[in-house]
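Only one protein chain is missing from this complex, and each of the others stays in its spot.
For chain A:
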Amino acid sequence: MGDSQYSFSLTTFSPSGKLVQIEHALMAVGSGQTSLGIKAANGVVIATEKKLPSILVDETSVQKIQLMTTNIGVVYSGMGPDSRVLIRKSRKQAQQYYRLYKEAIPVTQLVRETAAVMQEFTQSGGVRPFGVSLLVAGYDDNGPQLYQVDPSGSYFSWKASAMGKNVSNAKTFLEKRYTDDMELDDAVHTAILTLKEGFEGQISGKNIEIGIIGADRKFRVLTPAEIDDYLAEVE
């Protein structure tokens, strides 16, 4: 692949026991646009800022929240292209599972396999860790679930979480506002309020993205018009 000097793994341990590249990857995530997710009693909502570099960019062509399967959606903070690679691999894994078992993949299993891919890239030669953290939202036989997957490959199940810029303020806000018996609509309102906390400029349906999944088990991204309706309710 390269010279002998460069064919060792970029993630070799430092004397303090850390993997420095993973720490740097987490920095890349931490400077990405804010994204968050909230698990309600009857569904999950994930949301993110959609700040585009210029007003000339066609915002309808940009979609940060993607589907992994019909009942699992994902949002990221960090490097967009890295997230696309992961989502592509996860979609394939989900379909391979279906081909084998003719059953939709459980959310935990998909998260586990995605995390395994991310871990692989911290222990192979000639590659670098992914510069994204993913928030995976899904609804399966075990009910609504929300998982965060980090560049190291560790994953956590959350009731509510945030990533990217402004993460500590967002998490404090969520800690105060979260209740176990929240309904999906309340969760969407809370998500919007949390995004609003650290938002620079005027928030609207065109510069945030929201994805929801309810008991119907169909993940969908809200249209800008729907987001504007929720924004009006929140005002």
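Odds and ends about this structure:
Definition applied: a residue touches a chain if its C-beta (ideal position, glycine included) is under 8 Å from a C-beta of that chain, and two chains touch if they have at least 3 such contacts; residues count from 1.
Everything that follows uses one rule, which is that contacts and distances are computed from a predicted model.
A single chain of the complex does not appear, and UniProt lists its protein name as "Proteasome subunit beta", one of "Cryptochrome-2-like isoform X1", "General transcription factor IIH subunit 1", "Protein YIPF" or "Proteasome subunit beta". The hidden chain makes contact, of the residues A:D58, A:E103 or A:E200, with A:E103. Although one chain is not displayed, its contacts with chain A can still be listed: residues 99-103, 106, 108-109, 112.
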